[in-house]
Every structure is written in structure tokens, then in C-alpha cells.
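Omission of a single protein chain aside, the complex is shown with its protein chains in their original locations.
Entry: chain A
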Amino acid sequence: MSIATTAQAPAKSGRGTLYRGNEGMWSWVGHRITGVVIFFFLLVHVLDTALVRVSPEAYDAVIGTYQNPVMAVGEVGLVAAIVFHAFNGLRIILVDFWKGGTKYHKQMLWAVLILWVVTIAAFSIRHLSLAFGGH
């Protein structure tokens, strides 16, 4: 056995590491984050839609403020969150209820991500060309 060297300078600082989970954990994190994002959107959405009960003019004024480039990009983000949450939600249902779900959960996650990219690409082209390219 050889002599060991000691680095006796305890680094007092530094926190513990992040748990290095795999696909399953990160899809769950993504599902949580998109879920919270969608919740806050729905909160605002219920409020602005309820404005139509106050007066149609107030509703139009609020909806009018959304018609700008920043919101257009934000809407792409919102749709991205919703589409991921929707496809991954179907994957979670399959994991729970389909017999082979736990065996193929990784393949299903890749399918979710491919579907997600395709959907968002198509939506972005349509949405951003409408928002920025004039009508």
C-alpha cells in the first residue's frame, strides 16, 4: 500500500451536488415547470376573459396590448409549454396504465420530444410570420 497525500484544507463553502437523474427525472422537472407556467397563464387568461363581463371595450383594450412582438415570442413559449405538458402527460398516462409503459418510458420520451419539436416548428413558422410579416 502506498502513502497517501492529504489535502487538509476543508473547503467550508460549497453546497451538495444536484442529484444526477436520467431522462425520467428531467421529464418530470419539465412537466412541473410547464405545469406552473400554464397555471399562471390560465390565471391571467381567466382574468382577461372575465373583462368582457365588465365591458367589451375594456376587453378589447387589454387584448390589444398583447399585439406586440414581445408577446408574440412569449406566445410561442406558452404553446411550447402546453404542447410539452400535453404530450408528456400522455406519456405519463401510458407509463401508469399500459403494461409496457415502464419498459419503454425512454423511447416514449424521445417520441414526445420529436413530436414537440415538429409541432413547435410548424406553429412558430405560422405564428411568427403572422405576427411579424404583416397580414
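Basically, a residue touches a chain if its C-beta (ideal position, glycine included) is under 8 Å from a C-beta of that chain, and two chains touch if they have at least 3 such contacts; residues count from 1.
The criterion applied here is as follows: contacts and distances are computed from a predicted model.
**Student:** Please identify the absent chain by the protein name in its UniProt record; candidates are "Replication restart DNA helicase PriA", "Putative aldouronate transport system substrate-binding protein", "DNA-directed DNA polymerase" or "succinate dehydrogenase".
**Tutor:** "succinate dehydrogenase"
**Student:** Per the definition of touch given earlier, which of A:49, A:68 or A:102 contacts the omitted chain?
**Tutor:** Looking across A:49, A:68 or A:102, the contact with the absent chain belongs to A:102.
**Student:** In the full complex, which bits of chain A touch the chain not displayed? Write them out.
**Tutor:** Where chain A meets the chain not shown: residues 1-7, 9-14, 16-25, 27-28, 92, 95-97, 101-103, 105.
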